[in-house]
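All protein chains but one are shown at their positions in the complex.
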Amino acid sequence: MSNSRRTFLKKITGAGSLLFFGNKKSAQANIPKVSPDQFGVLVDTTRCVGCRKCEEACNTINEDLPRKSVSVFKDKDVFKERRRMDFGTYTVVNKYKSANVSDKPVFAKFQCMHCLYPACVSACIVGAFTRDKDGAITYDSWKCIGCRYCLAACPFQVPAYEFSNILTPQVRKCTFCFDTRLVKGQIPACVQACPMEVMKFGKRTDLIKDAHENIKKNPGRYIPHVYGEKEVGGTSWMYLSNIPFNRIDFPKLGYHPVPGYTEPIQHAIFKWLLPPLGVYAALGGIWFFLSSKKKKVKKDEENGSS
Amino acid sequence: MNKKISLLMLILFMVCSLFFVQNKTAHSDESVNKADKELSSRFITIPEDIKTIDRAPVKFPHDKHTKALDKDEEGCELCHLKGIDNILDFTYPRKKADATREAFTNSFHNECIGCHTEKNNEDIKTGPLTCGECHVIDDDFHNNDYLPIMPEYYEPLRDTYHKNCISCHQDPAKKAEDAGGLDWKSFYVKKREFIEAEIPAVNFDYFLHDKHEKALDEKCEKCHALSEEKKSELEKLGKEPVCRDWLQELPEDKSYKIKEYAHSVCINCHLDKKDKNEDGGPVYCKECHLAEKRTADDMLEVKRIECEQDEKILIKLEKDMRMKEVAFNHQSHQKVTLSCQECHHDTIQACSVCHTLEGSDKGDNITLAESYHSVSSSWACIGCHENEKKKSDCAGCHNLLDTGLLESACETCHNGVIEDLDKKNPHPALEKLFTDDIKKEMEIDIIQDEYELSKFPHDKIVAKLVEISDNSTLASYFHTDNMTLCAGCHHLTPLTAKSSVPQCRTCHTVRKEPTEATPALLGAYHQQCLGCHIQMGGTEEEMPQDCAGCHEEKK
Partner (left out) sequence: MSLHEHAAPIENKFFTKGMIIFTAVMLTGLSFGLYRMIFGLDAATNLNDQYPLGLWIGIDVATGVALAAGGFTSGAVVYVFNRENFHAVIRPALLTAMLGYTFVGVGLMFDLGRWYNIWHPAIPFMWQGNSVLFEVGMCVIIYINVLYIEFAPIVFERFIGRVNLPGMLGRFNDSVDIILRFLNHVLSKIMFIFIIAGIVLSCCHQSSLGTLMVIAPYKIHPIYNSLLGPLFFLTSAFAVGLTMIIFESMISCYVFGRKPEMHILTPLSKIIPYVLGLYVFVKLGDMISRGTYVFLFDSTAPVIMFWIEFGFLTVVPFFMFLSADVRKSHRGLFIAASMFVLGVLLNRCTIFFIAYTPLYAAKAYLPAFSEFALTIGLICTIVFVYRVFVTIFPVLSVPEENVPVEQVTG
């Protein structure tokens, strides 16, 4: 009978946890605190002329990227196709047609958006991605196991993977020049290199204010929307544009942070491991109940037959 | 028993898979008239009270039919009835009284398919006979924002629609700024709406008007109408009607904006002439509805309409005008517009007649001040001037300058003196502009990193700007001071100081601070110089847009 006694004990100790089983209060996502002083970059795509100096500067400052000669960045033929970042390129500039044929072409620069509520940070199984309080999202390749869940999770499809690297593949994306420049008090290399000052680096809240002021001061020059101000909870890199954002390959996203979909589910199911313990206790209780009932029936039969 | 169930399930599966097959064939209908991407192919308008349609709207290639039936005896009359006065009624279907769905559909099916069948029987090359060949679902159907109606004919929306639209609307917090909740019915409605492809409106400019005037021997009544009151009023005064009288009170149903009225008046006359084998006007759609417009330059020689208008006017309020009156050169404005309508909408009247101080219904509730000063509307003075500033000759400077109402410019218009309109103030010769201390060619060598110093042809740039300004009436009127042009680059500096204009690097520092609101020197040079070159879009020699064009690379 020790089996059933053990089960019974388990049931009693777990009974308390059953009270918490239906607890729905744990639905709050574990959102990292966003510092109000964090940095941001405002990109004014109406100024970009497609000179690709930002790409060149990025390649120069990041020494672990494969070296590209300067002539690569002077090639205008690359604009024939729409490029995306890959394992050797943290940022790309693409060319788009404007709404009216006679208008000048529109150029837009892509890189990691350094979201306020990053999907990659939430998705990574070993925590290889961290979000610095200044806003930069950095990657620690030492922890990475190469599962590529972050690639699937990113709503902007930013991270690139070194599929061709056999032994030590890494996830590659813009680091906001965190280690190379931000910690030294300098601005990111691409921001510095741009001759047209397309990008403005500063406090994110200030930049948002500036952006809205710019829109008001220049009616008709910008679409009255700052992309990245609220998309997926807000991103550090924000954009102004003259043509609709989906026409310059920015996905139309909602304002709810992406981890806000999975984390409430996970936290509700696993809050302090109580729901699993509750299930555990419930199963134990059922087992005990059914087996003791059967034994009782058997006992009755034996008694009855004897 | 299990065999029966399995069989049932198999049949169910096959039935379901038929849906895919059907969808696929709707796709692959090859008989789409690909050649008919012409202007005159438009979707047939379905009357408002027919709420649902079972098939895709039909794109009707009108000109194709006109061409084909040219040699036919009946010609246009095959489809368009002759009404009273033997005038062809260019509406279709003919029996407008029958607005029921069945009558509407039958009017097309009986006529169209009937005619095609007839011609087919006579072995003449003719149009489609089957449903799917007219009711085509193709790219135009998608691009025209048709809302799908019934599942069978609903083409699969591209994944982007669903990915973008529904994923945003699906936001659990439902707080996405301009997104509604996920009520799928709001996407798929039974009521059909569609936005027609814009067919270019007929631009009846001065050139055409002049042509018609000559052809019709200045008989305005052929096209224009006078109200009875106006007729009697003029008779009393013993005057002949002038153009202003014809257009001052336009009855609503006689507006050339109404398709039926315009077609009735224009095409009937043209057809008439054609029948008499005289030189008439166009009969085909795209010959009037041209995509390209004539420019003001094309019409420099064309005579403007005689309307007893004053050449120069002083625009003022009747009473209580505190600012000086505005001197307005009507004649020179006539030279740069394409038609009277560009400013005067449909009628030839003073702006203040409909646009009252407080705004009235006649003037669409636009107040008088707004009608002159609106920055965004091309009907208004300021708005039109803003558009002019966006042209490539002007945009080089004006792209970076403040737009809209500038306090400094009020006096330029509100000067109260009509004679000022004749004033011309061209820039003095370059030698006078460039004194000894202003260099003609400069070397910018302050920030040299990857490139050598830049040779800056100051005199050439000023010469070009002066040329542009002096050649434009608008520019030379508003560039009141000889030095105004200099402000295009030397902004925020006292221009009378001339040679003591501060260097760019004084305010636009070399060192870039993260929180600096003014661009650093690198940004300032490129935004100013390169920005201007891009806006003005000149040749590579004149206005290089390539790095090496302004400064050579360092070896």
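By letter and in written order, the chains are A and B; residue numbering begins at 1 in each of them.
Just so it is clear, contacts are C-beta pairs under 8 Å (C-beta built on N, C-alpha and C of every residue); 3 or more make two chains touch, one makes a residue touch a chain.
On a predicted model such as this, the values are computed, not experimentally measured, just so you know.
Only one of the listed residues, A:Val34, A:Leu65 or A:Leu151, touches the absent chain: A:Leu151. Considering the whole complex, the residue from A:Leu65, A:Ile215 or A:Leu283 that touches the absent chain is A:Leu283.
Residues of subunit A in contact with the chain left out of this view: 2-3, 6-7, 30, 82, 84-86, 119, 121-127, 143-149, 151-153, 155-157, 159-166, 168-169, 249, 251, 253, 258-259, 261-263, 265-266, 269-270, 276, 279-280, 283-284, 286-287, 290-291, 294.
Quick note on the criterion: only the chains that are shown with their structure count from here on.
With centres defined as mean CA coordinates, subunit B is found 42 Å away from subunit A. Every residue of subunit B that touches subunit A in the complex is listed here, in rising order: 164-165, 167-168, 170-173, 175-177, 179, 375-376, 403-404, 512, 514-515, 517, 519-520, 522-523, 525-527, 530-531, 534-535, 545, 547.
Residues 47, 49, 51, 74, 104, 187, 192, 194-197, 201-203, 206, 210, 218-220, 230, 246, 251-256, 261 of subunit A touch subunit B in their complex.
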